[in-house]
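The complex appears here minus one protein chain, its other protein chains still in place.
Showing chain A:
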Amino acid sequence: MNKEQSVARMTDVMAKFVAYTGKVLPDDVYAKLEELRNNEKSDLAITIYDTMFENQKLAKELSRPCCQDTGVLQFFVKCGVNFPLIGELEALLKEAVIEATIKAPLRHNSVETFDEYNTGKNVGKGTPTVFWEIVPDCDTCEIDTYMAGGGCTLPGKAMVLMPGAGYEGVTKFVLDIMTTYGLNACPPLLVGVGVATSVETAALLSKKALMRPLGQHNPNERAAAMEKLLKDGINSIGLGPQGMSGEFSVMGVHIENTARHPSTIGVAVNVGCWSHRKGHIIFDKDMKYTITSHKEVTL
């Protein structure tokens, strides 16, 4: 394959994969929803879950986006310095989104700010957003895809606490969001928490936390313990599916952290809705791909 063919191939695969992730939930999310549904008790909660599963079945059968808000596309890229298309990647991802928007179809979710018009293509200045990590001595490219819908983007919040507020302050910050904005963000939620120095470092971590497969924990023992404490605590509020009350509120809580300035604790929360449309795909240098998020996928 020459370069032009490689670009065409990767664009095509990414367009198909993006479209697919708008229709079928990843395996870990689907399994977690089933588990939660089976442990709900009220008729209202079970009716809502059953509608959700009916929806996923119909979406797959009819090949339609399972939620109408197919979000703004975000890509978290871990790209080897020797990956052949490192220079072409951003442009081809944009092209892939345009293709997916027509073929899936996806909703037109890019409004140019200040000029305030919808581009009608689902891409615009800075959208889709590509977050880069460059990996030395490596020729593969790993991409987490995410459809950031409006409802679950709305609760996003970051602030810088004084160290005196401590992890108790972090706890209050997270929990307060759950009963205000979280309620309307389509629970059961996946809650991403970033703990770092400043708003932007914490915020980026809180979104990356949403890409972590369900069931994996923060490698730091205390952070992992806090994930469980927050999960149990938020569940005890009993938001239930759609925030209409039930036994559970969340699919999980993921914390990502870095070191911090001694004078600050940057904290941020991002949530994913129950329809958590993420995908994970790895390309090798010959554009052969492996999808880890959806086992049964055929593109």
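Observations on the model:
Simple rule for what comes next: a contact is a pair of C-beta atoms (placed from the backbone, for glycine too) under 8 Å apart; a residue touches a chain by one contact, two chains touch by 3 or more; residues count from 1.
Everything that follows uses one rule, which is that contacts and distances are computed from a predicted model.
One chain of the complex is hidden; its UniProt record names it "L(+)-tartrate dehydratase subunit beta", one of "ABC transporter permease", "L(+)-tartrate dehydratase subunit beta", "Acyl carrier protein" or "4Fe-4S dicluster domain-containing protein".
When the missing chain is restored to the complex, the residue among A:Gln5, A:Gln68, A:Asn82 or A:Thr258 that touches it is A:Gln68.
Looking at A:Met1, A:Val81, A:Ile134 or A:Leu229, the residue that reaches the missing chain in the full complex is A:Leu229. Across A:Leu36, A:Ala59 or A:Ala209, the residue that sits in touch with the chain not pictured is A:Ala59. Seen across the whole complex, the unshown chain contacts chain A at 44, 47-48, 51-52, 54-55, 58-59, 62, 64-70, 105-109, 111, 117-118, 120, 150-151, 154, 163, 166-168, 170-172, 175-176, 178-179, 183-184, 186, 222, 225-226, 229-230, 233-234, 236-239, 241-245, 273-275.
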